[in-house]
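A single protein chain has been removed from this complex, and every other one stays in its place.
Our next item is chain A:
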Amino acid sequence: MVKKMSGLFIPVLSVVLGLLAGAIIMLVSGYNPIDAYSALLYGIFGDSYFLGEAIRTVTPYILAGLAVAFAFRTGLFNIGVEGQLIVGWLAAVWVGTTFELPMLIHLPLAILVGGLAGAVWAFIPGLLKAKFRVHEVIVSIMLNYTALHVTNYIISYVLTDKLDKTNNIFATATLRSPFLSGLTDGSRLHWGIIVAMICAIIMWFILEKTTTGFELKAVGFNQHASEYAGMNVNRNIMMSMVISGAFAGFAGAMEGLGTFGYASIKGGFTGIGFDGIAVALLGANTAIGVVLAAFLFGGLKAGALNIPVETPIPNEIVDIVIALIIFFVASSYFIRWILNRINKKGVK
């Protein structure tokens, strides 16, 4: 019974525990947790504007989570999702600002080029791993910084004349839609959520249904056996990084073509790529799990913005509370262990 339920029961319990822990922090600091949580909930579901903004926040989290999860499932740790996202963002915006094409071509092209840029950026650690056995974590971390500074340079010296952001993309390359915006009371909700969902289905299909996925997972589990079985281990390592990087690039394209409509100089990382690691872990590295985890993650992030607006609770406390909830969800393994202990005792 418990076993059947635990698939959903444990994440829910984790969230509840996280909320309780957050409440204690707020009580200790002299704030009213009930006010805070109702503001949080209102900030997600309260009106259509908030809901639209929450879904918009979720979109890149899904894609970044898919990128990390895909690599994970094939035995690689792509910690470079952040960098791949940044180059994907810029590449998509470049297509969006440079070419004048009908929308039917322009928008898909911009998205694809964004994905391609992310894929190329991820191909570098893949290649180095395959050819020289350099660990992908080191290379991809370094490439995060490289991506940040190279894109900043390109924005101010190549695409513009020492400006801190690019032009806005042409209307033919935008993911924004007056329809979605109108539906959600003027939020920045865009079609990216559909792209993200399609990518989740693609990931599931590749991993579970294709010979490519069969090879990728086999190589991730056991390179020796894969080689013995006639699979090309090196090609699979590179392929895995490329697909993972493409998802990350799409995440950047969603920001560039949907949320912002331009690329600007960044003082630091967006954080989405790193949060993607948490999303992937939370979602147990499956496509459906990543989507659910991204909704939780993105929902909390979006809703939390409303807490300081409606209550006297400062931003810092809000960050702590959100971090605690995520912490408890991420430690669901620990909670499962405790539950098992309790069950065992009960049986005896």
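Details
Going forward, a residue touches a chain if its C-beta (ideal position, glycine included) is under 8 Å from a C-beta of that chain, and two chains touch if they have at least 3 such contacts; residues count from 1.
Assume contacts and distances are computed from a predicted model.
The chain not displayed here is annotated in its UniProt record as "Heme ABC transporter ATP-binding protein", chosen from "Nitrite/sulfite reductase", "Heme ABC transporter ATP-binding protein", "4-hydroxy-2-oxovalerate aldolase" or "Isoquinoline 1-oxidoreductase beta subunit". Touching the missing chain, out of A:Asp35, A:Asp185 or A:Glu227, is residue A:Glu227. Note that of A:Lys131, A:His149 or A:Lys209, the residue touching the chain absent from this view is A:Lys209. For chain A, the residues touching the absent chain in the complete assembly are 209-212, 214, 217-218, 221-222, 224-232.
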